[in-house]
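One protein chain is absent from this view; the other protein chains keep their places.
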């Protein structure tokens, strides 16, 4: 079916054949994740754009940070919930289910993170990320102080802002192009 | 004064000394722009993050595109106006003034792009970028069709979405960290 | 754990023992659904309130109507998504998955119904229900005409309004009392 | 005139003749209220729906409760004001005027309840009801604690939530169907 | 009671004695209206401010215009309804009841002007006034064209904008100072 084989509403076919490095990257995805995320396929009409996107994504979500990988996925989902982004809620909702081992937590962050039983640290983190999403122009020093008060470092605050910012970008690219998530996410870690 | 010498409210000093490639990049900025944009200094506490950010920025704003560089700056300002991001309005407002040679146009996009005397193409472009910013979850095929109807290609639509998305990210990182623009922007191209 | 055994944040224990008719009703639920929905347990501190609620629910969701049971569940989820009601999204999201046999459809309605591939009829139905939810005071004759234009009868329009209205009630009762859904819903029909 | 004799914009005539019990109920209304509320006439196209609605209404507004009947009418009006529901503001605005003996109070709740000179208890009650109406997903334990702090019991909190929820339903059914209030309400208790 | 004898929450007593011209103006009000509107008493702490306010008010509401006095009162109420201004809804709601001889019309404009049975001209007029109130920055030539299409002249459009603008001012001054309307308005023209 078209809907599942072509990842956006735009007629932008993948470079064919893919450059060797890209093909290798996609092969690693297939092996480790069991799929090539459609967002990567969507960008693959232009390898420079794919690399720039993937470079930023990998730094934010996978590099060393005071935030755990789960916490970064939690931000992804809480932000995507405000923006009602189908792609990111499906893909990163699965991420939270997998990394937390708690499927209900994934559902709570998709639907309304305020119902989740979070630590003060994680609640402050998501409150900041959600405020950044809803009304970034209202963020002031008091908001950063609330993060410091639950133990976040200056680096951590940067990372919260950067991850929240990133999903405000990718939510919009996904919604603007009607990007479709890989259907495999739905059944995993339920 | 602290406010102008340290670019955000976070205590994240630049790597010192900067790696040679970074120093060269900053030197090129100084030469060509007369300044090193504070956003780059803000990211320079971590060179991987700086490079990932700059890689994406340079692809979006400077690479080949069906959108002119001015048009990409126009999107930057219209998006930043919705988000009321001081850093980006100052920096990219100057960009519009410079690239258009029309200082009033810069002001109109900062204040209310609906007052600008735009071509149908550019109006459609900004309407899409602003809707993506205000309520991306409401974007549907009809919105993409409106872009196609004024002559935008599939690649162009991607680029509009990607640039609008990018400034929704960077507006939030800037506001979340109280990033301060270089004061030099204010007086230029008035 | 308290959270799963007591259905709301209010200390309102069930009538004990339950009246015979209520116990029978709960036994039927257990048999047919494999659970007694927590919303019924939540109301069981007062049998008159339970009966009044269940009476209205059963009429709206189970009685004869020009809307199929699936369509009524679709309205329930689209409305609950606007209101970000955890209880109703979990319970009725499962309902859509089960009645449609299409787990993705359930997810789409939870996250953003605009991404679902709906018939014109069902899209008009959900557009009306969502407008009723977001800004009922803006509904005018043109909105009802849009329903008639896709084939809905006067009875059907009443039912759409009534079901959308009902979930605007129950979403608010659930959120106001921190009502918790039965955990069994999560794993079903994935 | 059609507008006053037919209670909604939908062509759904009353069952004719009405069942005896319904006719008796309407006769009692006429005697005690001097009118049959149009909402009952509107539902009378289907007696099961009428009974389910009336059953819930009567339990919420007339049964024993820690909230006085006036307080329940106050919630009705404050909620209906947020939703700008003409039917409910007319009918329940009159209810507040009558039960309070204070016509100005009715007007204040219709227009802006914040201008009324309320007890701390009643102000907390309406603040909760209005927050439940505007953004139920933001209700948290602190909101319930604010009610307990002014003396409301667990039962009372349920009742506040249930009455506020109910009018969020009925406001929407009324606006969605253009339900017209009985004109007699306007002149009463001025 | 203080609330009715002192017209705002600010301790700003009237000039005492009032200048002769002001006293005469107030006497005329008493004779013709049966009261001195509290807004005039509120401004009477400074006669220059009173005169500047009254000068603008009288030009807008009483001078020659293509809009009838009733139409200007209708705009006043529709705007004040968006802003939920108690003072202006009470005072100008009475104005609509009196000038129209239709008490229900006054209530409809207070509660939700969309329920009123208006001419195309008056509906267009109120739609424009309400859009000017809710989001003036979204007004464009198409909005003015909609007024011209129902027969409004250039002068009339100015007057609609000016009256709508004026009540956006006075609503805010009234709410910001907790200005109380004369209680006499409530019972009139019911």
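In this document, chain identifiers A, B, C, D and E correspond to the written order of the chains, with residue numbering beginning at 1 in each.
Please note the rule applied: contacts are C-beta pairs under 8 Å (C-beta built on N, C-alpha and C of every residue); 3 or more make two chains touch, one makes a residue touch a chain.
Keep in mind it's a predicted model, so treat the numbers as computed, not measured.
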Chains in view that touch the one left out, judged over the entire complex: A, B, D, E
Listed residues B:30, B:58 or B:115, member touching the removed chain: B:115
Residues in chain E touching the chain absent from view: 9-12, 45, 48-49, 51-53, 55-56, 58-60, 63, 83-85, 128, 132-133, 136-137, 139-141, 143-144, 154-155, 157-158, 160-162, 164-166, 168-173, 175-178
Where the missing chain touches chain A, by residue: 137-138, 140
Missing-partner contacts on chain D, residue numbers: 112, 114
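By our rule, only the chains that are shown with their structure count from here on.
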Mutual neighbours - chains that touch chain B and chain D alike: A, C, E
Duplicate of the A-C contact set - from D-E, A-D or C-E, the pair where over half of the pairs recur: D-E
Euclidean distance of C-alpha centroids - chain B vs chain E, Å: 44
Length of the line joining the C-alpha centres of chain C and chain D, rounded to whole Å: 22
Intercentroid distance (Cα basis), chain E paired with chain D, Å: 29
Sites on chain D at which at least two other chains make contact: 84-85, 137, 140, 175, 178
Overall pattern in which the protein chains touch one another (line/ring/star/complete/other): other
